[in-house]
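Excluded from the complex is one protein chain; the other protein chains are retained at their positions.
Our next item is chain A:
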Amino acid sequence: MFSELDSILDISPENCPQREFILLSDRKADASFLIHYFLSFYLRAGCKVCFLGLVQSFSHYSAVSQRLGVSLTQAREKGQLVFLEGLKGALAVLLEEEPSPSPQKLAFLRSPHTNLRGLYEFVQGSLMAKGEGDKWGPPVLIVDDLTVFLSLGVRGGAVLDFTHYCRAFVCSKLQGNVVMLIRGEEEESDEEGSEWLLKGLTHQCSLALRVEGLPTGYCRDIHGQMEVFRRVNGSCVGGPKTQKNLFQYKVHDKGASFFARGTSSAVL
């Protein structure tokens, strides 16, 4: 399981922080294991979760969560989880002849220079809806992943607007948390590319987990390294500071192990 990551981030399902904007990014590595970690973590902590799964099908997330000991299907039936499966609705929107007049959550797939307003309204609606009193903890929004928006032709500025709205709504208004994944690109690209977006989001976030491949190249026993940046609002005169830690990691079947640099069990 992910107990090591719990202690690195100093969180536990009983003691779940609020008002955090967590940014996950990767470069030459795959950070999707962190998405699965946060999804299962917040479900275990009893939070109300809105998950925008754009890259994979529901069954994929469900199968992985099953291994991590959380059932997505049950959480969905109980109303704890609102799951938007991007791939499911995509085809109908992509191939429809006439654009429907009412704004939809996936309308961005259709027209080129659109914004993500429909999607934001979906997030708003699903996290605001209160079924059976205050059964669930603080609301959480998880997005996997933002790069898909760019691939589908949404402008970087529109994505940044969307994240800003979400942060204002979830973190400030509802005292909840936001987790977003963005996949980096190796080369600096055009204006409003993925790197540009990453910079803009790093500026906003309270906790950044940056996953990278090893700078020395591919290794079978160490899958990469993870940098943890935390913005600490210290009471000292110096004002806000950032803490930075670096770990190497290896992903297992049911979790990941983290260790200080150079202390992999394969090396020692």
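We adopt the following convention: contacts are C-beta pairs under 8 Å (C-beta built on N, C-alpha and C of every residue); 3 or more make two chains touch, one makes a residue touch a chain; residues count from 1.
Going forward, contacts and distances are computed from a predicted model.
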item	value
Name under which UniProt lists the unshown chain, selected from "Cell cycle checkpoint control protein", "Elongator complex protein 4", "Macro domain-containing protein" or "pyruvate dehydrogenase (acetyl-transferring)"	"Elongator complex protein 4"
Identified contact with the non-displayed chain, of A:47, A:109 or A:179	A:109
Residue among A:3, A:18 or A:66 touching the omitted chain	A:66
Residue among A:90, A:158 or A:228 touching the omitted chain	A:90
Contact with the hidden chain (one of A:9, A:23, A:82 or A:150)	A:150
Touch list for chain A against the chain that is not drawn	30, 32-33, 36, 57, 59-60, 62-64, 66-67, 87-88, 90-91, 94-95, 99, 109-112, 147-148, 150-153, 183, 185-187, 189-190, 193-194, 216-218, 220, 223, 251-256
